[in-house]
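Of the protein chains in this complex, one is absent; all others appear in place.
For chain A:
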Amino acid sequence: MSWLTYAALYFIHALYTAYRSLLSYRSYFNNPPQVLNVPRKKLPKHLALLIIPDEELSAESCREAMVQNVELLTSWCKDAGIERLTVYDREGILNDSAIEIQDRLRTSEDSSNSSAESEPEYPLTPPLSDVSESRTLTPEIIPPPLQLHTIHIPSRPRAKRHTRNVVKRRKPAETEKSPEAKSIALHLICRATGKPALARVAQHFLQVQRQSKASVHILDSIDDVGVCLEGERGLSPPDLMIVHDMASSRRQRPLELHGFPPWQMRLTEFRQTKPAPRFCAEGGKHATALLDEAEFVCALDEFSCAEMRLGK
C-alpha cells in the first residue's frame, strides 16, 4: 500500500473524529431537561446497568463511584416505579462491596423516612447454596444457582404527622402507605453469572445424566436451559440496559457488552450514556463517572416508544 493510501486513511479518520466531536457537543446542548415522575406508555419491569470502570481513577475512587452509581440508580428506579434492577460489572467489584451497598441503601432509606418506627429489612441474598424446589423440573434435576447477590429494598411509608395519646403502631396501616412507593429487588452480578453459568448448567445436566444412566436425554429443549438460568434460582431478562462507561472520553465508542450474561439479553433494549464535553467536566473525573439523571430519564423515554414485534 502506498504512503498516499495511508495518508488518505488517516485523513478520513481525522474527519470522522471531528464529526463525532461535533455530534457530541450538539447532542449535549440540544438535550432538553427531562422529568422523571411522569406517566409513560411503557416502563421496564427490569432494568440493568452495565458499568465499565475507569482505570485512570484509583481503585478506591473507582469503587466508590460505582457504589454511588448504584445508590443513584436505585433511588431513581424507586421513584420511577421500576421493581427490579440488575447492576453488572465484569470484575465483580460491586459483588465484593455488597454489604457496604446494603448498608448505604439502608442509611439513605432511613434518612428519607426518619419517622418510620420499624427497622428496615434488607436481607442480603448471597449466591444460593441450598437446594430449593423447582416448580417445573423434577426434584432430581435441581439447577445450580447463578452467582448473584440480591438486595431487597421494601417500600416504606412516607413520614406521618405525630399526634399525642395515639398508640404508635409498629407497622402503618395499608391505607396510609404512599401509593407511589414500590419495593425493589437489586441484583449485583458479574461475568461469572454469564458464560461460566451456562457451562455450569451443562456440567449439571452431564452429572444428572451420568447418575441416572437413563437412555432418555434429560436435557430436551431450550426451556430446560431457560429454567436453570432464568428461573427462581436465576436471573430474569432485563427489558432495558443502560451501558455506562465511567470514563467519559470512551462513551463515544460503540456499544460493547463486556461479558454480560448472553442468555438474558434476547430482547433487551440498549442505551449508552453520552460523553460530556471536556469543558463541562466540573468536579473532575469522579463527577463525570457518575450517572446523570437526565440520561436515565432519556433511556426511559426511548424505551416507552420502542416497538416490540417479537418476530411478527
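Quick note on the criterion: a residue touches a chain if its C-beta (ideal position, glycine included) is under 8 Å from a C-beta of that chain, and two chains touch if they have at least 3 such contacts; residues count from 1.
We take it that contacts and distances are computed from a predicted model.
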Among "50s ribosomal protein", "Mitochondrial import receptor subunit TOM40-1", "Pyruvate dehydrogenase E1 component subunit beta" or "Alkyl transferase", go ahead and choose the protein name stored in UniProt for the chain not displayed.
"Alkyl transferase"
For chain A, residues touching the missing partner are 1, 5-6, 8-9, 12-13, 16, 194-196, 198-199, 201-203, 205-206, 209-210, 217, 219, 221-222, 224-226, 253-263, 265-271, 302, 306-307, 310-312
